[in-house]
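What you see is the complex with one protein chain gone and the rest in place.
This part shows subunit A:
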Amino acid sequence: MGSEINRRDALKRAMAVGLVAIPSASVLTACATSSGGDKNKPVATGTKSAANPLGVKNGAPLEAFVFKGGFGDDYIKSAEAVYNSTYGTTVKHTGTQAIGPKLQPRFANNTPPDFMDNSGADNLDTAALAKEGKLLDLTPLLNAPTIDDPSKKVSDVLIAGTVQQGQFGSQAMYALNYAFTVYGSWYSNKLFKEKGWTYPQTFDEAIALGAKAKAAGIALFTYPGKYPYYVHFDMFAQFGKVGGKDVLNAIDDLEDGALQVDAVKQVVQYYEELAAKKLFLAGSEGKTHIQMQTDWTKYKAALVADGSWVENEAAPTMPKDFDLAVGPLVGGGPSDKLPFGTVYAAAGEPFIVAANGKNPAGGMELLRIMLSKKQTDNFTNTIKSLTCVQGAADGLTLTPGLASASAALKAAGDNVLNARIQDWYVKLNNETIGNLTAQLLTGQINAAKWIEQAQKACDATKKDSSVPKFKHV
């Protein structure tokens, strides 16, 4: 019924626009900014029950608009199939790489899809959407029972940090980050065994290893100059390893002088030394991440700072016997606040549900289905990535890189770091500080200059009223 009326309305409106458009173009000047949809459109609600705790209405349409990137979108389609058979409908599915450009007009017209995977290079600013009240608070989902074990709530099975990752300065969780990424320095176990190297624990050991590798014609590190923030995966987490979580949180909170501390100095100087000793693969500054990974899988460089997606992404060029492994953060030594074994890991791939969609309950239900054992197993098996569900990878046969990441995460225990500056202040981290890092690694500026300029950039962001601010709670 509802869709019938809407269609007729839409037709009428289209005809009206057509009539008006020809004689007078000026009427259209408000077009790009006008509100298209009704503010009080009908929301599909059903009766809540044990099997349907979120109250999804049977047969109500649901629209999913998802990022189809490195992970593909088959894992979402698999969850949609379950939704379809349970609720007697067919989810309208769109998979695209251009999430932002396609979703922006729909948000502007108040006709967003119900369920979105807001990821990729062209994603919409999740924080800005949350601030504008466009996103549904997913707390009901967190309080709902899981599909596999009705005695457990969804929030009980998520890996620590997942809920925080979806919060933007308040208790409300606006995004469920489905994939869990372990970051670190990735290397080939085969290469290390063959050369008799061991993974370095301290800066000094890393530099010594660099000299050995250089003698063997292999660079210690490579990085993609096209995306210099890859280096931050290691660097910022190292600030936290050396100086403790408070140092990292102060940076995230844009506190005055947060970067002008000894821990930061020690880490940045290490990178300055690596650059001065030419331990980065020559030409790294002009490479894409694919070119960088290709050099690395050809054993031209020993280590790359990367996330656990690298196993999937570099698969086309990775030799079968590469034996991928990830090392925990290299630090200053025993004086560090956090021990060796500390890792940087965070939930990623943010799924959001529109606050003013037609079927918000359905959007949340689809997420609940995705968190079930059957779907997380499917995700981990096919995409070779961990999910945000605790122990979901237990008992599965994991690929070498994933097994290594899973083990590193387990060994780290509570010593898991997450630099929120990377998702709270994307431009600041990726581009402004990224530019400085690119210059640091090519020896154009020294550590002192990096710290001075990076602090200046943080201060400028803090003062910029157009940037929404967040704080650790």
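Here is the rule we go by: a contact is a pair of C-beta atoms (placed from the backbone, for glycine too) under 8 Å apart; a residue touches a chain by one contact, two chains touch by 3 or more; residues count from 1.
Keep this in mind: contacts and distances are computed from a predicted model.
Only one of "Sugar ABC transporter permease", "L-lactate dehydrogenase complex protein LldE", "NADH-quinone oxidoreductase subunit H" or "Chemotaxis protein CheA" fits the UniProt record of the hidden chain, and that name is "Sugar ABC transporter permease". Per the touch definition above, the residue from A:78, A:94 or A:109 contacting the chain not shown is A:109. Within the whole complex, the absent chain has one touching residue among A:422, A:439 or A:455, and that is A:439.
Considering the complete assembly, subunit A touches the hidden chain via residues 21-23, 25-26, 28-35, 100-101, 104, 107-110, 122, 124-125, 127-129, 132, 134, 225-228, 282-288, 291, 294-295, 300, 426-427, 430-431, 434-435, 438-439, 442, 444, 466-468.
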